[in-house]
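Working notes, structure below.
The other protein chains are all here in position, but one chain of the complex has been omitted.
Which chain is which? They are A and B, in the order written, and residues in each are numbered from 1.
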Amino acid sequence: MEFKRDDLIKYGLVAILAITAAFPFISDSVFLLNLFVLMLISIIFASAWNLLAYSGQGSLGHAAFLGIGAYASTLIAIQSGISPFITIFLGATVAAFIGVLIGLTCVRLKEWFLAMVTFGFAIIVQALTVSILAPMTGGWDGIASPRLVSPSIPGYQLIEYYAILVITIASLIAIWYIMKSRIGLAFLAIRENELEARAAGVDPVRYRLIAFAMSSYLAGVAGALQIHHIGYITPELYGVDNSFWPITFVILGGLGTLAGPVIGTIVLTIIWEGLKATGLTFGRYVIIGFILILTIIFLPKGLVNLPERLQVWWKGRGRKGIRAVPQKE
Amino acid sequence: MDNIGIFLQIMFWGLYAGCIYILLATGLNLIFGVMKIVNFAHGEFLMIGAYITATVFLLTGINPYVILLLSMLALVGIGAVIERLCFRPILGTGKLNEIFLSIGLIYIFQNGAAMIWGDAWQSVKSPYDGITVPVGSLNVPVDYIIIIAFTAAILIALFLFLKKTRIGMEMRATSQNRKGAKLIGINVERIDIISFGIGCALAAAAGTLWVVSGQVFNPYMGSIPAVKAFAIIILGGLGSIPGAIIGGLLMGIAENSAAYYLGGIWKDAISFIILIIVLVIRPTGLFGEKGE
Partner (left out) sequence: MKYQVLFIAALLLVAALIAGCTQQAATQQTTSAPQGVIKVGVIVSQTGPASNVGNNMWQSAQVAADKINANGGVTLKDGSKAQIKLIVGDDESTQAGGQKAATKLITDDKVDILVGGYSSAVTSAYEQTIAEYKVPYIVTGASSPIITHRTDIDTSYIFHHCPTTDTYGQYTTAFIDQVLRSAIAKKSGFAADRPLRLALLYQDTAFGKGVQTAVNNTITKDKLNIQLVSQQSFKMGESDFRTPLTAIKAANPDAVYLAAFPNEGAPIITQARRDIGLNTIFLNVENNDNSQFYKDLGQYGEGAIIESRFSPYTAPAGAVADGQSGYKQAYFTRFGTYPDMMGASTYEGVFIAAKAIGNAGTTDKATVRQALVNLKMPQVIEAMKDQTISFSPDFRESNFDLWMEQLAYNATIGETRPAIVWPDNLKTTDFTLPSWYTAGSA
């Protein structure tokens, strides 16, 4: 089963990759191109959140890193004139640094304390941005941010799209390596059972901080990409909505897996845009809420696990419920 | 106006405003104590309680303080349904799951309420609006006094219920030792539902009192108070009612001071700064916690 699922994931991801790479040649809709760009950025952000959750830390305030990466990258680019392509990674480094600082306060906390503390940090960072740091950040009014690719270059939209696609793929490959490496195994260990991990010589504090650093770095990349794509940054970037969307994407797709954030983001984006077309307004959120709850209760491992669950259900029909079929994990 | 006078005034306003937090925090302590689950959507029960009271009041004109009981009963029912359908199936699968589930509930409740009632701010006028009572040098609207009185009454009733009735004792037993409670024959599933229901009823009371005091309300009103209530019970010590009360009052004072000295935007941030500082020093909260 394990072998088949891995293959499935690999083929699935390759298929998605092929479609996204070929997409601009299938359709010439600028709207869809823009939508895909935003979706790719969301995939990076969701994967970043997922990485932290993989180590057992569920952050409710990940928008903080989105914003820090974006502001840092913007300010560095404006002050120094360096191209956004480079400042993205500098800004992400700032986000990673702050992430470690925040992590230091969180590492000894139980999960839901950590959730609350991270939620609080997003609010605190926003308050700082609009008050003490306002002269630098433009406060509530925000500031203009240099575009990733200047509109004066012909075909800039395609260049931007492929650049972001490359960065997304690179991020996913990086996460894949991390998960497979010793670090990834350590994350898994401290998530499953902290006591046993410690007994096995894995220091939870150290690896939790590493997880924070990596996750906030990637989140910073996503934030910087988004702002350089849009061209203007405001403190609303730290908002609660931005912290909650990646959670929804990842849970729907499958928490703790590589493909989970990817699939969850794509599926929910399609659903969301489709719901917009129906004219529903508040109803959209109600439906998303139902999807989230139903996933948590009935499909806890996410869509990634759906083929397996269907298979188990299929085999169990006609017998005394699905428990008649021994479930392999 | 002398400084003591101002200080006392602020303390009084803080006391009345704190009633809402105290009711919320007590409900959370109850639910967390018995079931050990984290429900960030608790504030939505406050919101539903508020809207039920407002709607019934506007339709029938019955005194809102009487509607309070109806609202609390309605929420016992709603709470029981949510517990059975949503939280029971995931009991034991980890706190993160509960948190994520509550996010889904928040989406559904807030936007469902917006669909039914619209998302504009509304308010209702209490039948006693305009009547004031002199208290010291202040002219206090009689509603505020009634609210404080009701909060005290509800808390006393809850205290008596937990201490004197059999179900109350079973709840306390379950919260102290769930396995042990099962062993001596307590139906913990039933206790779960009842606790959740009562917790929600307390939230409904908070919502009703919010409305009655003439404050504006909208579908999003519940989220910040809920998060703050969680911060309060962590600060005050999980499961400790006196801790929640003291924590609530401290929080109120800190918030108003921060808004005054640092600027409005810091009002929310200060609660979290205090929480973070306390947790860094004592990762289990101010007064420690009773078994997690």
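We adopt the following convention: contacts are C-beta pairs under 8 Å (C-beta built on N, C-alpha and C of every residue); 3 or more make two chains touch, one makes a residue touch a chain.
Bear in mind that the values here come from a model prediction, so they are computed numbers and not experimental data.
Considering the whole complex, the residue from A:I19, A:L101 or A:I153 that touches the absent chain is A:I19. When the omitted chain is restored, the residue from B:I147, B:I265 or B:L279 that touches it is B:I265. Interface residues of subunit B with the unshown chain, by the touch rule above, are 1, 6, 9-10, 13, 17, 114, 118-123, 125, 129-130, 132, 138-141, 214-216, 218, 220, 224, 256-257, 259-260, 263-268. Subunit A meets the missing chain through residues 4, 7-8, 11-12, 15-16, 19, 23, 26-32, 34-35, 38, 130, 139-142, 144, 147, 151, 226, 230-232, 234, 236-237, 239, 241, 270, 276, 281-282, 284-285, 307, 311.
Keep in mind that, in the parts below, only the chains that are shown with their structure count from here on.
Centres computed as Cα averages put subunit A at a distance of 32 Å from subunit B. Residue ranges on subunit A touching subunit B, taken from their complex, read 53, 58, 60, 105, 108-113, 115-117, 119-121, 123-124, 126-127, 130-131, 240, 244, 247-248, 251, 282-286, 288-293, 296-297, 300. Residue ranges of subunit B in contact with subunit A, taken from their complex: 38, 86, 89-90, 93-101, 103-108, 110-112, 114-115, 119, 223, 227, 230-231, 234, 262-263, 265-266, 268-269, 271-273, 275-276, 279-280, 283, 292.
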